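Structure, as structure tokens:
With one protein chain removed, the remaining protein chains of the complex are shown where they sit.
Letters are used for the chains, namely A and B, taken in the order the chains are written, and counting of residues starts over at 1 for each.
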Amino acid sequence: MSEIEHSLETVNLTKNFGGKMVANHINIKFKQGFVSGLIGPNGAGKTTLFNLISGNIKSDYGDVYLGGKKINKMSDFQRARLGIARTWQMNRLFNSLSLIDNLIISQRSDYSDKSLSLGLFDFNRAKKDALYEDIAANLLKRVGLLDYRNSVPAELSYGQQKLVAIARALMNDGNIIMLDEPMAGVEGRTHNKIKEIILEEKTRKKTIIVIEHNMRFIREICDEGIFLVNGQIKAVDSVASLMNDVELTRIYFGG
Amino acid sequence: MFSSDILLQLGWTGLATSSFYMLFATAFALVLKVNQVWNFGQAGLMVIGYFSCYIFLQILDFFPLWAILFSILVTVFAGCCLEKYGFGVLRERKSPPLTFFIFSIVIAQFFVFLAELIFGTTPKTLYPSLNSKINLFYGIVITNWDLFALISSIIIMSVLYFIMKKTKLGYSMTAVSDNPELAEMYGIKKEYIYLYSISISSFLLFWGMYLFGTKAAIFPSTPLLQLLVFAVIATIIAGIGNVFGAALAAVFLSLLQAFSILLIPSKWQILIAYGLIFFIILFFPKGFVINLEVFKIKKNKGS
Partner (left out) sequence: MEYFISLFILASINVILATSFNLILGYGGLLSVAQPIFFAIGAYCSALIAIYFDIPIFLSIIFASLIAGVFAFGVSLPSLRVSGDYLVVSTLGFQLGTLHIINNIEITGAAGGLSNIPPLISHPYRSLLTLLIVVCFAVLSIWMVRKIMRSAYGRAITALRNDEIAFSSLGRNPIRIKVLIVALSAAMAGFAGGIYSHYYLYITPEQFGIFATATLLTMVVIGGAGTVLGPAFGAIIITTLPEIITFLNLPVSIMAPLQGVIFTGLVLIFIFVKPSGLIGSTRGLDGLEIWKK
């Protein structure tokens, strides 16, 4: 796989929400095999940047490039099929489905989409599912939740739900993985598990973008930090030097 | 083609008719903005307002001023009950948007059926005679009803504008519509604000029905089948959250309908309104997308 094929880049990405610039000419290139941390005070536009990249909201101006190809005209599901996977602060798991089904449905070539018969003549679901079920079960095993494969999300703790959400994003097997506050409200074993998974994905040459407020975590895991304020990129540098910057620290901790 | 007299006459009639459409649209848009509910139950309130006035005027034979005052009280009370014991309970339970929709549609139907059961399915007028004195102004017919309707609606809309833009209540309503949780943190009791906005809305609805009922006869189903749809379309045209825009859109719709008589037989006029729904959704959906999200109360807001 060549570098360019999976590079993610934004050019002058701009979005205005009711008079407030939530993204203001954002130019950034995310590197493969790199963990980038989006840092900044609340309301800086971190999640908005995720939404603009994943296509949940459309930009007013500017472009998103994936592998040198403009993707901003595409809808969110088309972008996901190109391998952009993400999580949300609120997890957004499918509450009526078991964990294994939560994962299977997130396979980006789910065959059910093509069924014009709406599943009426789908007599071998188990056989078709088997293809993805192994992958899904493996992912559940990786996050240590294989025992819960037939449980619904509500039966899990909050931290476990975070793990499912991450596993669901990995099910996409895309090259871009965007994690929105994976560590919020998570501690102990789950914390280490998430760290471990991110580092594993990094060695698999994925492009990983993380929004996180936990500075220790950012320092431990991110190769670079991107500091956002008021929808603008203030600085891109190694996390250590960003944290030594008095000006940025002042903004971050609410000066 | 058409003489200027006819055009002016149509314009004037359309404008006069818009008086009540304007009130209905504003009432709908206000509750959608502040209470964040598509209040199809508005048709139920219209039925309650109209028929309580009918009872006071025609059955109990009250003096008109008292009849109007009592009917306003009844309508506002009904509106508050709808909010407190209907939407309020559903909100408390964190019911999904679909339940709000079903509730608001069914409550409207309930009152329409109730009115049909009590008053029959024949049309009713508020006063035994609907004759309004006719004035000729440079060849245009201007009835006293036209003047009364337009002037009273304009006064009401101006007062509402003042309330929304200049008073604490208005600011509070805007704050609650922007972000109910944040407004609470600033000490605004959102439950009260919801009651205020639905009270104002109920008053607008009553007055609209009063104007309508002094011009034409009404079936119990008229509010649901004709008047409500107009309010909904006007709200969509203006974009959700734009209360006074909805009023202007209602005037536009009313004029459009008035002039359409030149091209379309009257029995097909109503189809313009229905057709507009699709026209807007097809060609102007973008501007309204973000605003529509307002209804999804539990929607996760980005940072």
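Keep this in mind: a contact is a pair of C-beta atoms (placed from the backbone, for glycine too) under 8 Å apart; a residue touches a chain by one contact, two chains touch by 3 or more.
Only a predicted model underlies this, so the values are computations on that prediction, with no experimental measurement involved.
Of A:Phe30, A:Trp88 or A:Tyr252, it is A:Trp88 that touches the chain left out of the display. Residue in contact with the omitted chain (choice from B:Gln9, B:Ser95, B:Ser132 or B:Thr174): B:Ser95.
Which of A:Asp76, A:Glu224 or A:Asp245 touches the hidden chain is settled by the complete complex: it is A:Asp76.
Seen from subunit B, the chain kept out of the figure touches residues 38, 89-90, 94-99, 101-103, 105-107, 109-110, 112-114, 116-117, 120-121, 221, 224-225, 229, 232-233, 236, 267-268, 270-271, 273-275, 277-278, 281-282, 285, 288-289, 292-293, 295, 298.
Residues touching the missing chain, restricted to subunit A, are 54-56, 75-77, 80-81, 85-86, 88, 92-97, 101-102, 104-106, 108, 110-113, 115-116, 118-120, 122, 125, 128-129, 168, 171-172 (touch as defined at the top).
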